[in-house]
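A single protein chain has been removed from this complex, and every other one stays in its place.
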Amino acid sequence: MTTSIGIDVGSGCIKTVLFKTDGDNYEWVARRNDKIRQRDPKELARRAYDEVLEEAGLKESDVQYTATTGDGENIEFSTGHFYSMTTHARGAIYLNPESRSVLDMGALNGRAVKMDEHGKVLTYRMTSQCASGSGQFLENISRYLGIAQNEIGELSKQADNPEDVSSICAVLAETDVINMVSRGISAPNILRGIHDSMAGRLVKLLRVIKANEGVTFLSGGLALDEGLMDSINASMVKMKIPTKAVNHPDSPYAGAIGAAIWGAYRYEKLAEQGSLAIAS
Amino acid sequence: MKCYIGIDLGSTTTKAVVMDEKGEVLGRGITNSRSNYDTASRVAKLEAFISTRLTLFHRQLEGLAGLEGEKIDRLLFNLERHFRLELFLEQLEDLHQTCAENAGDLRYPGQKEKICGVLDVAFARLADKLQGLFGPGVVRKSDFFRDLAGSEYMNIAEETAKEMGMNFDTLINIYDKSIIEVENRPPNADMEGKFLRALTKVLEEETDLSVDPADVMEAIKKVLDLDLEETFVVGTGYGRVRLPFPKEHIRSEILCHGLGAHLMYPKTRTVLDIGGQDTKGIQIDDKGIVVNFQMNDRCAAGCGRYLGYIADEMNLGLHELGPMAMQATKTVRINSTCTVFAGAELRDRLSLGEKREDIMAGLHRAIILRAMSIISRSGGIDDEFTFTGGVAKNEAAVKQLRELVQENYGDVQINIDPDSIYTGALGGAEFARRAVEEA
Amino acid sequence: MNTATKPEAIKDASMLKQKEMIAGNYDALTGAPETGKKIVSTFVPGNLNELISSFGLLNNLPEINAINNGMRKQSGGMIMDAERGGHSEDVCTYVKADIGMMSKGNIAPNGKVMPNPDLLLLSYTGCFTFMKWFELLRKEYNCDTVMLQVPYTGDGVITDNMRDFVVKQLKEEVIPALEKTSGVKFDIDRLRENMARSAKAEDDLVWVLESAKNVRSPIDAYFGGVYYIGPIFTAFRGTQDAIEYYQLLRGEIEQRLKDGLGPITPEGDMGEEKYRLVVEGPPNWTSFREFWKMFYDEGAVVVASTYTKVGGVYDEGFRHDPTNPLESLADYCLGCYTNRNMPSRVDLIEKYMNEYQADGLLINSIKSCNSFSAGQLMMMNEIEKRTGKPGAFVETDLVDPRYFSAANVKNRLESYFQMVDQKRRSSRKTA
Partner (left out) sequence: MSTAEIIARCEELYEDTTFAASRAWKEAAPGRKVVGFMPVYIPEEIIHAAGMLPLGILGGGDGLEVIHGDAFYQSYICRIPRSTIELGLTGRLDFVDGMLFPSICDVIRNLSGMWKLMKPNVYAKYFDVPQNYRDDIGGEYYQREMQELRHDMEKLSGNKITDEALSNSIAIYNQHRQLVRDVYAMRSDEPWKVPSSEVYLLMRAGQVLPVEEHIVMLTDYMAAAQEEDRPIRDNCRIITCGAFCEQPPLNLIKSIEMAGCYVVDDDYMLVNRWLMEEVPTEGDPIKNLADAFLHHSADSSAKYCDTQEKVGQYLLDSVRKNKAEGVIFAAPSFCDPALLERPLLAAKMSENDVPHISFKYAENSGQMQPIREQAGTFADSLKLWS
């Protein structure tokens, strides 16, 4: 049995999970999700690491592999690093075995990954440098509208006449939105408009990677936004993408889970080859 | 009396200037722009009228024997302080009430009472704490209610929530919602009463005035009785198309900035304005007439809003960014000025071990570099050069600008007026005045 | 060079004629499978219509299809289709609209299926993008292809080497390919006849464009101009129809001049002529009307434009010359506006500014088109320096609706007009 920890250092939150792996059986033992809020990610990661150990009642030496993902490349106490699309793909399979593609909506970049049933990445695509339609933007707007994050989805679903948010630039779009408020457009219609425009960009990524099997798993924090999920599904129908987007209450943990699982896998493989030294 | 008013409805702030028929500026007012443009211009105008009254008080008091310059200034300073405090507390109370109402929202079933309890404690602490902001000699972080109340609310709410076992995010959400409602409520009009009450307080405090308080009271009352007529209003700025004005009352912000800069510094030939989401380079002639201009294109990289994102990321006030950057010992090179990625860039650099101050200096330089391109596009810099807009308030930006101007254009007279944020509104007011007086 | 939407309100005889011609051409193209006619796909600048039609071949121009789709607000979806297919957001939207149109089943504006071309003829003039576009089309259609490389006149002159090179390619590459596709032997006399007809129509076109030199111009040489150049730039050069169209048009403009009328707009005759502008750069097609309205509402008339020269700069004297057909075709290709170097473009605009008594230069900078846009800001500086007249700069795109921000463009235009106005008033005051 292998004990591994996955740490996903995001731009907004750090997700940490502890897994026990025995062959094809995975036991999810402990978890943490900490908002970074201007704190030092490295310290926070260490704290989370200690806390999941405590929760699992384990010592540091009980852990065989600590894998980072996301922005965690230079976390010193990790055994290895996997890049986030690798981990999200695996995490998605764990949370929903039907998944054959992942849409990860981070605070700044969106990513689409296509994989096989074992979580092997086949192709992927990321949004480019220009941050239009990012999660950050949605966060800013919702603050502007005085709406809580967990409220966005619900409101967006009430839209009856979504407003077109056309601006390419996120900043100019912000003013677009302000203009909408001043024109008396309702919050649901604005939010839905933003969701639609974000979905458009994200689904385009799916189209590029030719997602056409199984279901499309939504990972990351924004996956819990039901309004966005609706927009994505609508957009997928419009763009003739044959899969359906689904989320999972543990969607935010997908990256961390993937890291833990790959970590265990790598550990076993290295142990087989007898080259454990490389792992640390 | 006749008043000419220019209103500059910017993407971040709304400014108003009141001018008399001779072209003298009587008052200036500013507020943050908000979704309700009407309210924004109303508030800015109201602020400008408050400032106008203060100017007029000054003029009136000058006539009183025994009150010389310094004493008048002190008296008026304290008058304004008391006046603002009352205004502020009134709004704070409004905010409290609104929060309490919003606590009844469906999303917090059965929690209203508990939330209200927490709110009561938090607001009491807030009022207590914030009163201090209006103490004599205190420098406030911002001029806007939103910022003043907001930043302190975060701290107090977090601590109160913890103590009283309340979810912090709930308090934030209620606040976010309420502040918008409060902001969009037209302010209470009883300015006169507030001034008089404030005056009474000042007169109680100031015992060495060597002038009869009754005379002061009378002088102030006289000004308050004066009817300030809105003779002609000109609107400009990003939001001008949404202003409730007919077309002849609207001028492009380029023209207004050109003229405004000319009025402040008649020898100006080049104007740089960095606002919230646009950067303009304007060339004007000896009469303040625009001969050429350039603006940033469809990408809002490197505009004032960029600093806003940075400030949010660091949880600082806009006022604090410049001073922090001034502490830098070197300038980190920053290339992407995409506003949205500003935060990411900052984190990236921090994780590489760069110092905050140095990164900040780099960010400021990046903004000014972009502005320099826009100026270059509009035809370069001619003597004299005037820097206007909100970013001109930022000392670090100014420092970078001075360096780059020197490097690229040699010795040029650089003008920066403390009131430069009002340049557009000033130009607008002058257009308003000319429309009537020179028609 | 529009072909689809017309100003609806008033229809002059020339407009009806053009409409008929275009409809006829699309019917011929979509009817090709029945009539057995063969289709050549080629690009607008430097197109060899006289040569193509001398073989009895039909001419299909992908840019024109993109424009049509732009004006009918179809292009947005097509571009997105192409982007989803792996094309970058950064590249020319004509290409993407074209690729997107194929993926939508290649429906021509008349609602019928556009048959695949029998030959791709790349007349590669004035733009590198054409080359890649062509390679993309070749992959798609998998038909015969032939390329005509037209060297760029980097030093502002057409050298003998350039002309010889083009002529040689015509003789040894293009003509054999056309012969093969059509099964018709090259007949130089038919080509000569076509070219003679071209020259005739070109005379009248030039007269029409130059009528804008009148103060109180009877035409708008940009928004109106794109309609006027349609036949000359596209499948009609060298036809009797084109000659007739330009005769009709010329008659109508002569009449407008006599009547002291200004340009015609979608909302009727234009009011007072307040500003005379020269415009550089292609128009935006997706919001063409809206864009135009921003001008005529303010009393701005475009008196000369460079876009109306992409398919040939005729006002400097060039005419298709039947006596030297191949050399003349070469000169035509080499002389198109975007094949001219920057200094020559600046000289041309300067000349327009002076000869047409313009108040200023407006540059509509097109995101898609590096051929036009790279360097326009320097052009503007140069023109301002040389003429002392102010320039303005707006940014839009050809057929990508995402890049037309009406508020932004309007803001700039308004500021610009107010500035010209203010400047004029103050100089009047001092005068």
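First chain written, first letter: the chains are A, B and C, and each begins at residue 1.
By our rule, contacts are C-beta pairs under 8 Å (C-beta built on N, C-alpha and C of every residue); 3 or more make two chains touch, one makes a residue touch a chain.
As the structure is a computational prediction, the values presented were derived from the model and not from experiment.
**Q** What are the shown chains in contact with the chain that isn't displayed?
**A** Taken over the complete structure, the missing chain's partners among displayed chains are A, B, C.
**Q** Among C:A13, C:I188 or C:M378, which one is in touch with the chain left out?
**A** Missing-chain contact among the listed residues: C:M378.
**Q** Looking beyond the chains shown, say which of A:S4, A:N109 or A:S142 touches the absent one.
**A** A:N109
**Q** Which chain C residues would touch the chain omitted from the figure, given the whole complex?
**A** 85-88, 90-92, 95, 124, 127-129, 131-133, 135-136, 138-139, 142, 147, 149, 151-152, 154-155, 159, 161, 164-165, 168-169, 172-173, 341-346, 365, 367, 370-371, 373-378, 382, 395
**Q** Touching residues of chain A against the unshown chain: what are they?
**A** 71, 73, 81-86, 109, 113, 120-124, 126, 128-129, 262, 278
**Q** Mind listing the chain B residues that contact the chain we can't see here?
**A** Where chain B meets the chain not shown: residues 297-299, 333-336, 341, 344-345, 348, 369-370, 372-377, 404, 408.
The rule is simple: only the chains that are shown with their structure count from here on.
**Q** Using the contact definition from the top, classify how the chains connect: line, ring, star, complete or other.
**A** Per interface graph, the chains form a complete graph.
**Q** Sort out for me whether A-B or A-C is joined by the greater number of C-beta contact pairs.
**A** Between the two chain pairs, A-B has more contacting C-beta pairs.
**Q** Quick one: most central chain, C-alpha centroids?
**A** Smallest offset from the overall C-alpha mean is found for B.
**Q** What is the distance, in whole Å, between the centres of chain A and chain B, each centre taken as the mean of its C-alpha atoms?
**A** Chain centres of chain A and chain B, defined by C-alpha means, are spaced 39 Å apart.
**Q** Scan chain C for residues touching two or more other chains and write them down.
**A** As it turns out, chain C has residues touching two or more other chains at 403, 405.
**Q** What are the residue numbers in chain A that touch two or more other chains?
**A** Correct list: 168, 172.
**Q** Sort out for me which residues of chain A touch chain B in the complex.
**A** Where chain A meets chain B, its residues are 11, 38, 41, 71, 74, 108, 129-132, 134, 136-137, 143-148, 151, 168-172, 174-175, 178-179, 181-182.
**Q** Chain A touches which residues of chain C in the complex?
**A** It comes out as residues 80, 83-86, 89, 402-403, 405.
**Q** Could you pull out which chain B residues touch chain C in their complex?
**A** 241, 251-255, 285, 287, 289-295, 297-298, 377, 379
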